[in-house]
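All protein chains of the complex are present and in place, except for one that has been dropped.
Up next is chain A:
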Amino acid sequence: MAEYSAFSLLRNALSGNRDWKPAWRKPSPKASYDVVVIGGGGHGLSTAYYLAKEHGITNVAVLEKGYLGSGNVGRNTTAVRSNYLLPQNTRFYEHSMKMWENLSHELNYNVMFSQRGVLNLAHTPGQLDDLARKGNAMRHLGVDADLMTPAQIGRRVPGLDMSQSARFPIYGGLIQESAGTARHDAVAWGYARGADRRGVDIIENCEVTGFLRDGDRVTGVTTSRGEIRAKKIAVAVAGSTGRVMQLAGIERMPIESHVLQAFVSESLKPFLDTVVTFGMGHFYVGQSDKGGLIYGGDLDGYNSYAQRGSLPIVEEVMSEMLALFPSLATVRVLRSWGGVCDMSMDGSPIIATGPLPGMYLNCGWCYGGFKATPASGFCFAHTIARDAPHELNAPFTLDRFSRGTVIDDKGQGPTPRMH
């Protein structure tokens, strides 16, 4: 019997809502586990969930230094898409998309996945050619993609400035109709409850302060709540990858941490039923079910571990929004915040065994980690349980940089802030 259902809602309503169980327990850490996952974000929680569900490994702890959902899983702009150019990325993210489509059912938790489409705009013939190429690459692998004319775009997104006097007139676009948005907090809570009910210990306010070693092998962690030993230690800490790996004695990684800002406006009546991205800068916007616009732009552009940004990017994001939607000039910003992104050297993630014996690594999500949450946990759990990658994450190795097999979707080279 599902824990959350119309029947359980009715039953609990009749008993005064006194019998709901907390979505996850608050256990004290045990002295040892089969697997310790460092990082209680979306990826860490989904990893623990799939370890328990797919591989029967339930003696697992997830260590989170703050509270669940306090990191990037609660800071992203909720877009879910699989519109990539290179096949390694497209296959992985499309697998994730297939998992998203069933996720609310799978978790018995409404993650409010809404396939409202993601529309990339082109403002020049060259950009439209580029989008056509990308769309063909996607369709070649079975992912939906459709080119749109300005007339179609104007009908689909009535708020856009479609005039020829726009700062950057819209020349066309590419839409992935199956892409969309999800409620990010629900994803964290749903995976947390699913893992907890299968026996996983989710330990909040537990910061890793060092690694226990036996020669090269990592055998456990020291934390703010004592020593915890484990046969396998999985690191899924996104923007904190550099800090955690330095605790393990690995000084340098192919990762830079950068801050990305996001914004929410006051609630408006529904006027945008898709996610729109700007082609002449870095800007994306969607509207939540509550009515607020959720939008963001480029990284601040310099290394940062601060979960806040600076004003030049605020100004840039607002001006880009007004270039597309002049009618939003009087809309007020409600909130803004920053998240620390683990920018890899080729813009693609790392899900691999190592780099030390007993350690497993999940990082390099740049600013696209949210949409990967289901597939990342699924593949990382496979890698941990079998000590070998799933075919979907086999290309995402740590040594691909020295081996010359980088997966650089944008072709930017090793300048992480440009991906």
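Assume a contact is a pair of C-beta atoms (placed from the backbone, for glycine too) under 8 Å apart; a residue touches a chain by one contact, two chains touch by 3 or more; residues count from 1.
In this text, contacts and distances are computed from a predicted model.
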One chain isn't displayed here; going by UniProt, is it "Sarcosine oxidase subunit delta", "LutB/LldF family L-lactate oxidation iron-sulfur protein", "ATP-binding cassette domain-containing protein" or "Cytochrome c"? "Sarcosine oxidase subunit delta"
Full-complex contact with the absent chain, from A:G41, A:G194, A:P254 or A:G369: A:P254
Any idea which of A:S32, A:T58, A:Q152 or A:S310 touches the chain not displayed? A:S310
Checked against the full complex, the residue among A:G281, A:G301, A:P326 or A:G354 that touches the missing chain is A:G301
Interface with the unshown chain - residue positions in chain A: 240, 242-243, 246, 251-257, 301-306, 310, 312, 345, 401-402, 414-417
